[in-house]
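In this view, the complex is presented without one of its protein chains, the others remaining in place.
Coming up: subunit A.
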Amino acid sequence: MEIVDIVPPELKNNVIVTSVDALFKWGKSNSIWPLSSGLACCSIEMMCAAASRFDLARFGYEVFRSCPRQSDLLIVAGTLTWKMTPPLIRLYEEMPEPKYVIAMGNCNIGGGPFADSYSVVTGLDKIMPVDVYLPGCPPRPEALIDAMLKLKKLIRHPELGRDAADAKALSRANLELMTRPVRNVEERAE
């Protein structure tokens, strides 16, 4: 999410607005429900993070919903191929705002070992805005928990992500370009 200061200057000192905002930020950051979707081997680590040894449930993040309509976080776990991109974008678009994306594993951050391949998306941020990058091949479950805690920090303090706002705006523009209706296909070719 890009940072937009919606509070007009004359209301800056309004205590109720800021307090409610803080309350909702607290709620949002403490209840991130991931979508149970996995692309490749990273998803095994994702499942592991919710199991008894690592117990993602301690932070309240263990509610893996199968339906994008009820989830807040898309963990893109594993190698993303161009063939798999349309379904992934569809899942992302079906999620309600506010929604977050974690790019898990080297493969979808920058292509990983498949960087030269014709079929692998080298960089998830080419197709959708990413909030947290989690490198590793695959990252350990502790690392995933750490990534989700980083996301929690980002939700509480959106100003932390200010530097990345330009990059995310670019990703969002790309996403719009890719999901434009089919009748505009000539435009897309330009």
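Just so it is clear, a residue touches a chain if its C-beta (ideal position, glycine included) is under 8 Å from a C-beta of that chain, and two chains touch if they have at least 3 such contacts; residues count from 1.
Everything that follows uses one rule, which is that contacts and distances are computed from a predicted model.
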item: Undepicted complex member, UniProt protein name, chosen from "propane 2-monooxygenase", "ABC transporter ATP-binding protein", "NADH-quinone oxidoreductase subunit H" or "Outer membrane cobalamin receptor protein"; value: "NADH-quinone oxidoreductase subunit H"
item: Touching residues (missing chain, whole complex) on subunit A; value: 23-24, 26-28, 30-31, 51-52, 55, 57-60, 62-63, 65-67, 69-70, 72, 96-98
